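Omission of a single protein chain aside, the complex is shown with its protein chains in their original locations.
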Amino acid sequence: MNTMHWPALVTLAALTLCFATVAIVGRARGKYRVAAPATTGHALFERAFRVQMNTLENTVIFLPALWLCALFVGPLVATALGGLWLVGRVWYAAAYLREPKSRGGGFVLAFVAWAGLMIAASWGVLRGLLGG
Amino acid sequence: MNTMHWPALVTLAALTLCFATVAIVGRARGKYRVAAPATTGHALFERAFRVQMNTLENTVIFLPALWLCALFVGPLVATALGGLWLVGRVWYAAAYLREPKSRGGGFVLAFVAWAGLMIAASWGVLRGLLGG
Partner (left out) sequence: MNTMHWPALVTLAALTLCFATVAIVGRARGKYRVAAPATTGHALFERAFRVQMNTLENTVIFLPALWLCALFVGPLVATALGGLWLVGRVWYAAAYLREPKSRGGGFVLAFVAWAGLMIAASWGVLRGLLGG
């Protein structure tokens, strides 16, 4: 079994989460009557839009860290940390949409998981460069 | 011949499309006198800005899906669906810039192509995990 399938599965889940946050913005556009291209006009729409943008921004720096960790350290470490990141980001999105003040827990969990991927990947890459 | 060259070519075309939408926003800044860092102020500028942001957001979730499909299913399936996505996104951008109401066709085509990449990649990854 090729264990690179696990980070691939985490990647597909992250892309699905991105798409879900876009779909929530689309629904909020209709529900709160905020016509494109406006991105302001109703507090609940702006909340959904912030969740989408924050998810997108974090996905851009998450996926390369996930794969560098998978390739230079190992797919199982990457999958464990990537899975934690996913839990944190889903928690963040769900909490933010209900009540912005409750978004902290998921945000911190996802950040710690990302920092773990960055540290692990840096260690793996530097070990290789220094002749490990 | 290494057929991974084909998804690479689709990737280069997608990056060029992203760059083109950025260049159009830059020109619109001058033409409609919307000085940075403002992103509002003239309807035609806002239209160009929406096209740029939407292209960027979609590219972020397109490229990983394209490559997972290329690696876990095959480069030719990925190239065919990726090519359709490109046609849809170029159509969307050109139509939106002319008349926002006409953007639907390209948007739907690109979405269907992306969904196809996600389904194919998921099938390829799960088949591998389940011992295929």
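In order of appearance the chains are A and B, and numbering begins at 1 in each one.
Following the convention adopted for this analysis, a residue touches a chain if its C-beta (ideal position, glycine included) is under 8 Å from a C-beta of that chain, and two chains touch if they have at least 3 such contacts.
From a predicted model like this one, the values you see are computed outputs, not experimental measurements.
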{"item": "Of A:H5, A:R29 or A:R47, the residue in touch with the unshown chain", "value": "A:R47"}
{"item": "Residue of A:V10, A:V25, A:L68 or A:A113 touching the missing chain in the full complex", "value": "A:L68"}
{"item": "Contact with the hidden chain (one of B:I24, B:A48, B:L63 or B:A95)", "value": "B:L63"}
{"item": "For chain B, the residues touching the chain missing from this view", "value": "1-2, 5-6, 8-9, 11-12, 15-16, 18-19, 22, 36-37, 56, 59-60, 63"}
{"item": "Interface with the undisplayed chain - residues on chain A", "value": "46-47, 49-50, 57, 60-61, 64-65, 68, 71-72, 100, 118, 121-122, 125-126, 128-129, 131"}
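Rule of thumb we're sticking to: only the chains that are shown with their structure count from here on.
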{"item": "CA centroid of chain A to CA centroid of chain B, Å", "value": "20"}
